[in-house]
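The complex appears here minus one protein chain, its other protein chains still in place.
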Amino acid sequence: MLNYVIRRLFYMVPIIFCVMVITFFLFFGLVNVETMARTQLPPRASQAAIENWLHQRHYDKPLYLNMPGVQRYQAGQPFYDSLFFANIYDLATFNFGDSLATNRHIVTMFKEGAIPSLLVTAPAFFLSLVLAVSFSLFLVYVRASKLDAVGTIFCVMLMSIPVIVYVIICQWVLGNLLRYFPAYGFSLHGFDAARFLALPIAVLILNELGSDTRLYRAIFLEEVRADYVRTASAKGLSPQVALFKHVLKNGMINIITLTVAALPTLILGTLVLEDFFGIPGLGSLSLTSIRTTDYTVVRAVTYAGSLLYLLGLLLTDICYALVDPRIKLK
Amino acid sequence: MGRRSRDLSLLLVLLSLLLGLAGCDNNPNAAPWQAKHADGSPWVVSYRAFPEDPRTLDPQVAYDELSHAIIYLVYDTFLTYNPLKTDYELQPDLASELPVMETQPDGSLDYLCKIKPGTYFIDDPCFPDGKGRELTSADFYYTWQRMADPKTECPIVSNFSDFVKGLDESMAAAAKAGHFDYSAPFGAITVVDRYTFRINLKKPYPQLKYWLAFPFTTPVAREAVDYYDGKEHDGVVRDRFRVHPVGTGAFKLAEFKSQHFIRLVRNDRYNSLKFPTGGWDPAQEKALRPYAGHSLPIVDEIQYNIIREIIPSWVLFKQGWLDATTLTKDTFSAAMDANHQLNPDYQKRGMKVVKNVELMTWYFMFNMRDPVLGKNAKLRQAMSTVFDTQKENEIFYNGLYVMAQQFLPPGLFGYDPNFVNPYRQTSVEKAKQLLAEAGYPNGIDPKTGRPLQITLDVQAGSGTERQAAEYEQSQFEQLGIRIKIQENLFSAMLEKQLRGNFQFVLAGWSADYPDPENYFNLLYSKSIPPDGYNESFYSNPEYDKLFEQMSTMENSPQRLAIIQQMNQIITDQCVIAPLYNQVTLGLLQPWTQRVVVNGYVSLFGGPRYSVLNDELRNQERAKLNAKNYWPLIIGGILLAIVVGVGIRIGRKRDA
Partner (left out) sequence: MNLPYWIQDLLVALALGVAFLLLWLAGKSDRYERQRRRFLRDKVGLVSLFVVTLFLAICAADLLLLPQYNNDGFHLSLLDWCFQKVPQETSYSAPLAWVDAKGAPLNGRHLLGTDALGSDVLLETLKACRTALLIGSLTSLIYIPIGVLLGIIAGYFRGWVDDLIQFVYSTVASIPVILLLVSILVVIGKGIPQITLALGLTSWIGLCRLLRGESMRQAGRQYCEAARALGQGSWKIITRHLLPNMMHLVVINFVLGFSGIVLTESILSYIGVGVPIGTASWGIMIDSARTELNREPSVWWNLAAASSALFLLVLALNLLGDALRKAFDPKAA
């Protein structure tokens, strides 16, 4: 097992390298560095200010290779003194640098943004799990009845509403009409934060409730029809005990295997929700940085996102192996 | 577990959830910095909204409105504008009197500047004993040096270097050595004594006075710049100077949480400006007289909630959590009635509308180097004549914007309220005639036999911007020509405009300072990019000569005559098609008093003069936010019913 994990961690390196190269290309390969400078500097900045900006960030180097004939060639510098190699070096040494737009230290920004994001995604994840499991167990309890059919169609309806409509409706009804929760904003002062988190968490849960319930219902149904449950109830076990003790436990194993992949990426937050409700987390950071073409932040976010996504995949595979002894990880 | 006990526990869970929600409160604001003053008097907080993070609070670097809004509150400028007058009358702020231009015996020019004694920086750990020291001329000397330091990245220092001595040399020396030598002789400023200094000029520059009211020339403390380097010292990472202002302003920056909120707390040592002692609108006399001559600020704290979206901002304003808001296209109808007056309901409650005509002109900018548009004045005239700006004003701006006939906005010297631009009197027939004279009868290009196609480049944006672009397209297509809308991201748009890769765009120019030279510079041939912002790529030697004459003149009848001539040239050749001047409407709560009249000051530094009625605010808020719990109770009952039915079904099956 340990060998497998170490090998998988090594495999991540070329993938992340590839992702970073593509990200580099998507910025510097498509847009002129001067244009990048102009986007970040105030619109009336002088040409001298632009050149200075580029120089301070070492962006006045050649793009890929420092060779004669290339734009911004610097004689006397080695061939690898280019923007591309400087970028690779930065990433290898985990030097993320400063945001191009706000000049703040990126690692600090990440640390500050991680907590608000987690405050939304983590409770939403667990609450959503609890609610979806309860709802699906309820549907399994009433299986093959009209209530089950209605419940399933209700789930499909929940799945068919775009998340933006959920956001608009939740904010309008709960924040504006009924005024239960603040319509916008955030707070880090202890339990006060809960008021601001209620709306985004509610939207997250509603968005996933439909599809999760159907999935879990399918898993639980498979368990209920399994032989061991039939044997147990033939032996006289009451249906409720069967449901809660056996079906739930075995079903949860499958469910956890499926959902564990999402755990690492919780920290990245949700783009649309944070933007709309004003949660100062990593999701809105990603969205803002893409909108303002803030390359260094996008680079850091993509790096983190890639790493966490791959970790999620690894976790899933480990879970599968732990759960099912037939699967051997080699 | 027995069945009954499980049902009971379910009910208990539901009840506790309901009770928990009952304790909820929809107040989005953070608690005040302190509950009361030391002497027991109430601590008054002003709550406002801010659309995004300010980019930087470093006065020598910041060049956008949002950053300036905060900077003016924590740093005072050398000069300021009179808050109670709509024209731009300069007043001393950190200065003890207005600067005077002198001619020395050797013929050199300079501005003699005097500082008010007794102005102190705020207390901060960057000073040796934590106590803020007095502001002196040495601080101005250091600040101008700092502007020339390439590491600071001051965006407009090259504008100054044309007029102020010594900047070019210092910048060149810094570039060669790789760093700026602060101990080397610096020609731009001469320190005369502790409170007096001179700004040395190469040639006359009347606009320098306006720059002295602008944050670039605001003095900063060298101790603060050196201390706040963002590096680790003794295990603690210090802030960067750009988020840790140490100034002489009315407020101190107490908290700045990115994307979240900004908290400003009163500076008890502030004494540069005082509440005006007179000159206010007679209607506000009663409310403002009690504060005459008081030291600023009147409120103790300002909390800016950073709210990126307009609608949550409006919702929070309606619920009473914000003291003021800006009215936009969609919220306009909620507050104003068809006659552009505040609706009776709001009037009764005591809300106030504040109208501010900005120093900003929106216009269609034609690329004078474009082979189709640039050489054909009649074509431009036709397009200018067909466009119905009034209708656009009605649809998108609630009829608020002021129709523009000329390049200059109202309020600037040289603006002529009676000027009639013949190509801005909307007439489709006349436009069609002009188009025919331009060589495109009925919009058909005789060379291809098809309608003439012109590309309008726009910035990819929100719903309103999309709709406006569609409207513009439909207006021009009345001529029979085809308009292709090309959407661009912000960065791509910038590049296109700077390189002249466009045919025409909608452009807006907001004055840096209240002098007409700032506008006419946009059509000066020496300002063609990359040397300046003449993105029209207009080059006319006659115009250039007139511009060079008027740019450094003081306001006088001769200057007015030259401005009128230049205006005529622009109008005849239809270099730009002026559309409207932007007007913003603000809405104030009943407990917020209007003080500042000058549009510029209300955006920049205005909150220093804010006056609030705290008691009234608390009363209104309680009324506006009473909660209604019936939906929750009904929802809970429905849920219990569904669960009950389900349990019954399940039991029947298993029985």
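The letters A and B name the chains in turn, as written, and every chain counts its residues from 1.
Everything that follows uses one rule, which is that contacts are C-beta pairs under 8 Å (C-beta built on N, C-alpha and C of every residue); 3 or more make two chains touch, one makes a residue touch a chain.
In this text, all values refer to a predicted model and were calculated from it rather than measured experimentally.
Checked against the full complex, the candidates A:M67, A:A218 or A:L322 give a single residue touching the omitted chain, namely A:A218.
Within the whole complex, the absent chain has one touching residue among A:L237, A:L271 or A:A321, and that is A:L271. Of the candidate positions A:M1, A:A92, A:V130 or A:V165, contact with the unshown chain belongs to A:V165. Taking the complete complex into account, residues 309-311, 314-315, 328-331, 333-334, 338, 395, 451, 458, 460-464, 466-467, 469-471, 473-474, 477, 482, 485-489, 491-492 of chain B touch the chain not shown. Considering the complete assembly, chain A touches the hidden chain via residues 11, 14-16, 18-19, 22-23, 26-27, 30-31, 153, 156-157, 159-165, 168, 172, 218, 222, 225, 271-272, 286-287, 290-291, 293, 298, 301-302, 305-306, 309-310, 313.
By our rule, only the chains that are shown with their structure count from here on.
Put simply, the C-alpha centre of chain A and that of chain B have 35 angstrom between them. Across the complex, chain B is touched by residues 31-32, 35-36, 38-39, 41-49, 52-53, 55-56, 101-105, 108-109, 112-113, 138, 141-142, 145, 147, 171, 175-176, 178-189, 195-196, 198, 238-240, 275-278, 280, 284-285, 288, 293 of chain A. The residues of chain B lying in touch with chain A in their complex are 21, 24-31, 53, 55-56, 63-64, 150-151, 153-159, 230, 237, 240, 242-243, 257-260, 305-309, 312-313, 315-316, 319, 321, 489-492, 494-495, 498, 512, 530-531, 533, 625, 627-628, 631-632, 643, 645-647, 649-650, 653-654.
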